[in-house]
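Notes follow the structure.
Only one protein chain is missing from this complex, and each of the others stays in its spot.
Take a look at chain A:
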Amino acid sequence: MRISVMSQMHRSFSIDLPSLIPLQLPSRRETHLWYVIPDEVKSTSLLKRYSQLLSPIEKDGVDQMRGDELKKNALLARTLVRTTIARYQTNKEVDPRSLMFKKNVYGKPEVDWQNCNNQPLHFNISHTDSLIACGVTVHVPVGIDVEDKERKIKHDVLAFAKRFYSADEVNVLATILDPEVQRKEFIKLWTLKEAYVKALGKGFSAAPFNTFTIQSMPGTEGAYNLCKTSEVTADPPEETKKCNGGWKFALFDLADSHYAAVCTEDDQANEGAPTKIIVRKTIPFVEDQLISERIFL
């Protein structure tokens, strides 16, 4: 009796979940960016399938969200992470339900490979009301942030920047006269700074926003530099700026509606080499769409 019940259960699991199409790992100089548009996922049966992928803790997390839209987005975020990572395991088919996650000592989410393989895969997710994104790299930590371009800031943009950004960044924003352009630059800077802190993976206390400057690299489109400010103990105290490498940044438009920032640790072997970002839109189990492949210096 017990055996037939179990084989029934086994059958229903394998029927319910279609296979995931495997993916080639990113190369060392690549970041893969996947995104889902919640409005494009309407099928309740598909959403039900997604919820079957989640761990009990993740399901609790979804349930805690206040409101159907927030619940749906939380579900899509976990689904995107599980299915995307599962697809990169090209050695064998990996059930996305079987993936385990943990947090590093500072709280950054990572895959818990359970000593199966020493996987070099890194990921980071970001979401807004209307878009959920997941960045994937190999060998180097990655941080991403996406923001709605039209997002309105309730405070005065410059006051906000003075409170939280670095002095150099405030100066750049202060020279922009058009308030709309200024607001957009503010948002772009926010995504870049968030992406950096998330790539660093040590929590916000490790890199308060006013201790580093991200500036655009002249003559490039979408490439940025990081400068860290540190106070040298002297009399009077001086501020030194270190703008050497270590981290690569890319900022670009996503789905015409969002800014996306990607930050990866510069691979020491290939320091300074250009990086490629491959953007794909997806509906897990349904379809992928290649959106762009772009090189950033």
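The rule is short, and it goes like this: contacts are C-beta pairs under 8 Å (C-beta built on N, C-alpha and C of every residue); 3 or more make two chains touch, one makes a residue touch a chain; residues count from 1.
Throughout what follows, contacts and distances are computed from a predicted model.
Its record in UniProt calls the unshown chain "Acyl carrier protein", which is the match among "Hemoglobin subunit epsilon 1", "Acyl carrier protein", "Actin related protein 10" or "Ciliary neurotrophic factor receptor subunit alpha". Within the whole complex, the absent chain has one touching residue among A:32, A:87 or A:108, and that is A:108.
The chain that is not drawn here is touched, among residues A:27, A:51, A:210 or A:225, by A:210.
Even with one chain removed from view, chain A keeps its contact list with that chain: residues 57-58, 60-62, 64-67, 70, 74, 77-78, 81, 102-109, 124-129, 145, 147, 151, 153-155, 160, 163-164, 190, 194, 198, 201-206, 208-211.
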